[in-house]
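Only one protein chain is missing from this complex, and each of the others stays in its spot.
This part shows chain A:
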Amino acid sequence: MTWLLRLLSPLDRKLVRDLWAMKGQALAIACVIAGGVSVFLISAGMLDSLTETRRAYYERYRFADIWAPVVRAPDALAADIRRIEGVQAAETRIRAPLLFDIPGMAEPASGEVISLPDGREPSVNQLYLMDGRLPRPGQRGEAVVIDSFAAAHGLEIGDTLSATIRGGRSDLTVVGRALSPEHVYTIAPGQIVPDPRLYGVIWMSRDALGEAVDQDGAFNEAVVRLMPGHDAAPVIDRLDRLLDPYGAPGAYGRADQISDAFVSSEIEQLSTMGRILPPIFLAVAAFLVNVVLSRLVATERAEIGLMKAFGYRDRDVMAHYLKFAGLIGVLGLGLGGAAGIWLGRLMAGLYTDYYHFPFLVFTANPRVYLLALAITVLAVGGGAILAARRAALLHPAIAMQPPPPPDYSRTAGMGLTRWSLLDQPSRMILRRMVRWPGRAGFTLAGVAMSGALLVGTLYFTDAMEAMVSSYFDQSNRQDVTVSFVEPRQRSAFHEVSRLPGVLAAEPFRSVAVRLRYGPAEERAAMMGVPRGAALSRMIGADGQGVETPPGGLVVSRDLAETLGIEAGDRIAVEITEGRRPELELPVAAVVTTLIGSGVQMELGDLNALMGEGAAVSGAHLVADADAVDRLYTALKSAPGVAGVSLQSVAERNFRALMDESMGVAIWLYTGFAGLIAIGVIYNSVRISLSESAHEFATLRVLGFTRAEVSYILLGEIGFLTLIALPAGGLLGTGLAWYFAEAMSSDLFRLPFVIHPATYGFAAAVILVTTALSGLIVRARLDHFDLVAVLKARE
């Protein structure tokens, strides 16, 4: 170390020693900078990785821009579709729900099967084959299985997989494992968390599937890729007109494609986090650099005078102090960069559990690293420049004289502190704050910000909990939802409700609709729900099911907001299946739904509007826990069942997802908030100690005990912390509100609820941090050399 120092100029040697002497403070600041840098790297890097990976994947595997489902349309239409202006490529295909029968697994797994063109790669939505091959044309029993489902069940190439497609059972040979750009987030319809065990996707050859589902020479979905830069709306319009005679509920773009919607929502959330958090850290870091450097300059007044007397120029002095800040910045950048990359990789690993890309590597592009460097330089430089300038501007003759004692006589607001009931130590605490209100204010703001960050991030747990409880405990209380291949008569519902293990059952009818109000138009799912529904229904503000008045609609809030409607309005409703009636219906109520969105109507009313008799699309069931396996077995072989979803499993999955990914993120951010608190509090106390060392030593000499002196040392930060707690609570509430607004998407809405325990926990973290920082600094009081301190004049 010593030989290394010798290589440096004397001024740089001083710098290294100064830094070493202030290592605790320097490290605390570096950690705050590191917090900002790593959050920035994680969010910006992850954002980059995810966006770039998605772009490359979609591009390379020709992800569709438009999906156009129909009931059944002749193959010949494919040529017409390809001729639409703006269409680069189009495929027609067959897509059907299916049920798997996995040996040894009680629960019925469901999924979908999608056709692949015979003898060639599809020109839209190509598969990323991980293993094996595509089905051979003419080979009836071959299927490619989505990798997640294959992995969940240990399916290997050559294994047999049993599936029921449209009531017909097929034994399929697994010939390949693949990923698909359409199924990055592989999720069952109506679910929010993927379950690779219970939901799978397979691909079969067009011929084979066409036969199985009776769609020979026909298709039930067209997928379209647009010319680069071409607008989707006119193409959707043309498609709708072209396909209208074939029972098309309406084509839709990527925004309504479920997998991409989830990926987009994740990307949106990352960018929100990246916008909010790093600036907080870096503002705090800038302030800390400023106070610590100002203090250093004040302590080194005489040295600065001496340097100048020896002929060092103003800019040498300034550069010296800027270097000091710069070294702290470099340390913070290094720590933050390493932590950011490490955490980013960890996070990318977590993502790959849920988002299935062929590859997802955490690689921020150089622009992100440069940006991290730039904002660090900005924060540290901004914080340092004023203090360094002050040092540079000191006049040598004045600098070498001791500074005059701080003048408290002309400080505004001093009158307040003359209050006679105060004891002198408390008066000293109060006057320091009144004398340097900016500093006290920032300490307060820093601690409050840290508290706000804690409340803001812990809020997510509260919101998620509220979401789960609202969705699963109030809105969807069924254990199992069975959906039929196509609408069936009421008797089918009665059959299902008589299956073994069913304790209660409730029918539902679900239809695709287009809602219009003025120029606004939205696609939505309309649920027909029986009067007095107790299992699955929309929940009003009172937590009770909303009763739908005869002929009226209940609309979810997000849908109402997009359409600009409220209760009492009449809206145009076009049901895009069956007879395709176009109606005008009154909106009876608008309710907040946390997960999903849609429109609800009384089942009988809907049946009447559809003119279809008492038809149902499926049933919600409450199952006897002891007999649930028998129910599952019965459902697997029940005719006309297209899909089965298990709510209780979904709730478990949701909670697991929360614990896993949210858990990591929340503890991470709690740690970061703690870093800010430590940085602010430790530095604040440490500076108080160094500024007032003389006073504290005098007090000890005057016979004040260590506890009494500690009170003066820590009273200020204690007082500021106590004020900062409610301020932080308030700020945190605002931050949570912002998160609730910014992070809600079409897929889910974060409810704005903060549990009192969240405030309590945040307060506890801050208080413990304050206490620890205080104790660390206080330990120095015990080692005060009273004699030495008093000998020196300031």
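The criterion applied here is as follows: a contact is a pair of C-beta atoms (placed from the backbone, for glycine too) under 8 Å apart; a residue touches a chain by one contact, two chains touch by 3 or more; residues count from 1.
As a convention for this text, contacts and distances are computed from a predicted model.
Taken from the listed names "ABC transporter ATP-binding protein", "Zinc metalloprotease", "2-oxoglutarate oxidoreductase" or "TonB-dependent receptor", the protein name that UniProt assigns to the chain not shown is "ABC transporter ATP-binding protein".
Screening A:432, A:477, A:509 or A:778 against the full complex identifies A:432 as the residue touching the chain left out. Of the candidate positions A:197, A:557 or A:694, contact with the unshown chain belongs to A:694. Residue A:405 is the one among A:154, A:405, A:438 or A:756 that touches the chain not shown.
Although one chain is not shown, part of chain A still touches it, namely residues 404-409, 423-425, 427-428, 431-432, 435, 694-695, 698-706, 708, 786-787, 790, 793-794.
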